[in-house]
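Note that this complex is displayed minus one protein chain, with the remaining chains in position.
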Amino acid sequence: MSVLIDKNSRVVIQGIAGNFGKFSARDLKAYGTQVVAGVAQGKNLKEVDGIAVFPDIRTACRETKADAIITYVPAIVAFDAILDACEAGCKVIVYPGDGLPVQDAIEVRAAASANGAVIIGPNTPGIISPGKAKLGFMPSFCFLEGRLGVISRSGSLSYEAAFRLTSQGIGQSTVIGIGGDPVKGLNAAEAVALLHADPDTDAILYLGEIGGNDEYAVARYAAQADAKPTAALIIGKSAPPGKKMGHAAAMVGSHADSQAAKVAALRQANVTVADNLASLCSAAQSALAQAAHLQK
Amino acid sequence: MSVLIDKNSRVVIQGIAGNFGKFSARDLKAYGTQVVAGVAQGKNLKEVDGIAVFPDIRTACRETKADAIITYVPAIVAFDAILDACEAGCKVIVYPGDGLPVQDAIEVRAAASANGAVIIGPNTPGIISPGKAKLGFMPSFCFLEGRLGVISRSGSLSYEAAFRLTSQGIGQSTVIGIGGDPVKGLNAAEAVALLHADPDTDAILYLGEIGGNDEYAVARYAAQADAKPTAALIIGKSAPPGKKMGHAAAMVGSHADSQAAKVAALRQANVTVADNLASLCSAAQSALAQAAHLQK
Amino acid sequence: MLLTEYEGKQRLREYGIAIPEGLLISKPEQIHRWKGDFPVAIKAQVASGGRGKAGGVLRAENASQLLTQAQTLLTMEFSGEKPRSLLVEPWIPHEREIYLALTIDVTAGGYVIVYSPQGGVEVENQQPVQYSFGAPRAFRAQALREILAPVESDGSLRERIITFARRLLYLATAIDAITVEINPLIVLSNGHLLALDAKIVRDEAAAFRHADLSAAIKTSRKREPRAMAQALAGNLMMVWLEGEIGLISGGAGMTMAAMDMIADEGAQAACFLDCSSNPTPAGYSLAFKILDAEPQVKAILFSIFGGGTHIDRVARTLHDILKKRRSKKPVVIRMNGTGRFEADAFMQSVGLTNHPTLEAAVTEVVTLASSV
Partner (left out) sequence: MLLTEYEGKQRLREYGIAIPEGLLISKPEQIHRWKGDFPVAIKAQVASGGRGKAGGVLRAENASQLLTQAQTLLTMEFSGEKPRSLLVEPWIPHEREIYLALTIDVTAGGYVIVYSPQGGVEVENQQPVQYSFGAPRAFRAQALREILAPVESDGSLRERIITFARRLLYLATAIDAITVEINPLIVLSNGHLLALDAKIVRDEAAAFRHADLSAAIKTSRKREPRAMAQALAGNLMMVWLEGEIGLISGGAGMTMAAMDMIADEGAQAACFLDCSSNPTPAGYSLAFKILDAEPQVKAILFSIFGGGTHIDRVARTLHDILKKRRSKKPVVIRMNGTGRFEADAFMQSVGLTNHPTLEAAVTEVVTLASSV
């Protein structure tokens, strides 16, 4: 495995009978991901696009030895779907949906931890290891195989960032969308730890925003003596305080929530922080150059 | 150990600063029980009646290697007290209080099970192994060392029964008050299993009542080929249907809740059922006689 | 505490379970507030079961019929209970009635989901499936799915049931309900589910963390007959019975055992009255006050086998009470347990007779009651 997924990952798509599920099945297969099963709960469906479909996750995992899942179900039933996935043997669970109650997010986080699984999301496009596997719905052409690990709280921003990196020839080892919710499955600290341990990742790019504490976790990591060189872009400098900017966690309440405070903390920890999107690639390149220098 | 407690049990009394706790400390010590610690939460107390007092259960257990507790706290804080006791290393936890919410009872039952502990109660006088140890507030003079294991849903009835048995020279191995609540720590099925496995117990006397399912669990046990001879008394034959008779579970809703149905099921399973209190001792004696016969 | 259908349905709605749009009325003249279509169902709001079979649910085709039926229902009694209110709801066409409940599995010591693919009044003839899972955190959709599969072939309905079961569990834990039963739960033509009835029982022990439950318990106690209301207010557990022997006792078990023994002697207890929750001078005084005031009670058996209750103290209390008492109803005493030697000595010193056995005391009190 690179980080969490690779060519050997055996993927289930839950909600494969819906339009989005069908698109996702074709899209993942086109990327070379092994989609071994679909789940269409409550539906009497045997197959979608050549993929065997099962009535529940447990049966799907048992019959196909699947170990990863992307689950397209509404927040109302997500809690149970994720619990089922944890206990059916899925080690990586992508939940792209938004609107999962915080209480449920806390519970599934605990359940994943108890089952040795990792949840990506909620409110995420998923995870991609370019050239290896994709478990999400990000536009594939934006990504290029390489050695920069990317973490993003925002899906759309991660596409834009990857597109810019790819256009500049900067490949990515794994791009993880950790999602914009306050309580996440995989949070920034944990995502950074995974990239830190990944031999295919030389440097890290973190795409953050106002609100929440993830950026400080990244700063704590970057301040470690053995940290991989890290670059970052923090958006939301023009957002007014006290207003939730789309993401449930993206609000400037206290000073610590602000872009300025976060940038200062990251710079203090030797993170190369881009001033804006335009300087993103040069910040990433600078981190990779540091990495190359260290490896000599 | 006889069943659950014996002369080696190291007992904590929680709530030792109250009048009832102080009485209980003297009473247990007088019976020969090793009372090694008291707990008086929130109070700055060092000692009661020669017993070291600690500010919390964890400290008490750590400092005194206690493994059993009787906890005199109101239902409002019982949930947390019992969780604390489970995790502090108490293997036997007597909770005599009543009014523990069913939801809390379910949770502490699960917690005890996870920690390898047994809860006696709620709504119980506790447990006594006559001549060995007592963890409760039943009147000691009613009990006599012997080989009849007794299980009772009612505290007061267990005193009356033990007094009659003792007066007739029928000694008891262990008398367990499982309590009158619908969800119990130790239920009848589990209590029977403990007495079944106890080499000091030859026969079993079960004191039941209307409502709930405990009597059917006893019948299931008694129907086993290897069951110890069992006698029973089921009270509440004169209780009108649809009325809760004191105990939260003591109500005749369906036919299965009635005394007649329970007596029939027990008799069907070869249990010697006493018609009334007056014939209790002869029923017990009959079970002990069967046991003596089997042992030949 | 059993909620009325209307109260129960409000709870269901609050926690995301659909119910019909209904109107609650307490007087027939409020019927004009019904602005919905006809036909409607009009349902007596009572706590007792079997309401449907007892004629407590009627169908009205128009406003005048509805008024007549409201008048009728408000004068009826159901197991001795007069409806305090009526619920008017649209009469909803549906193809299937199912049964779904969350309750306590006392054998396993945890929660259980009960499902029957045929609900309604015939549910008692069905063998429902049960998913007993213990603590709330142990609930697993997949486990319920596997239990439902053999009895519920409609996959899409199965998934809706699972979602509803999860909500019932959330509701039950949030309001400390020990039973949430929906019968029938109907399946509409679009596959959606609607709760046509609701039976919710809340755990009175949890009143300390629910001000509304605590208030409802107080209100319902005030509605009890005077003697019961007094007993409950004094924290005595009382059930009023048909007989003539007043019974003041300690502990539910010994109270029932004494009742049974009285019945064995051919008499009948006037009440179940357990003072163990308030074994104080105030508690015992109240018990005597209630029984002395009740003409049905001919003689009183005072029976305590004390464990935590020290009967030497009870004996002193009893002596004080009897000294001051004006009633001439005979009192027969039998006490044993913690402090019995001191109790016996004291009672002897003041001339009170403590019967050595419950049998002796019961025989005596039955004789006295029949000779009054």
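Quick notes
Residue numbering begins at 1 within each chain, and the chains themselves are lettered A, B and C in the order written.
Just so we're on the same page, a contact is a pair of C-beta atoms (placed from the backbone, for glycine too) under 8 Å apart; a residue touches a chain by one contact, two chains touch by 3 or more.
Just so you know, these numbers come straight off a predicted model, no measurement behind them.
The missing chain, though absent from the view, touches A, B, C when the full complex is examined.
Here the missing chain is touched by one residue of A:I76, A:A193 or A:A261, and it is A:I76.
When the whole complex is considered, the residue among A:R58, A:K184, A:K228 or A:K262 that touches the unshown chain is A:K184. Here the missing chain is touched by one residue of C:E21, C:E61, C:E77 or C:D212, and it is C:D212. Contact between subunit B and the absent chain runs through residues 41-44, 55-58, 76-77, 79-81, 83-84, 87-88, 107. What subunit C contributes to its contact with the hidden chain is residues 13-16, 137, 167, 170, 173-175, 208-212.
For subunit A, the list of residues touching the undisplayed chain reads 20, 75-76, 96, 98-103, 105-107, 109-110, 125, 136-139, 141-142, 152-160, 163, 180, 182-184, 187, 189, 207, 209-210, 212-214, 217, 235-240, 242-250, 276-278.
In this section, only the chains that are shown with their structure count from here on.
Chain-to-chain contact here is organised linearly: an open path runs through the chains from one end to the other. Put simply, the chain farthest from subunit C by mean CA position is A. Subunit A and subunit B have CA centres that are 54 Å apart.
Annotation: 26 Å between the Cα-based centres of subunit B and subunit C.
Taken residue by residue, subunit C touches two or more other chains at no position, since every residue touches fewer. Taken residue by residue, subunit B touches two or more other chains at no position, since every residue touches fewer.
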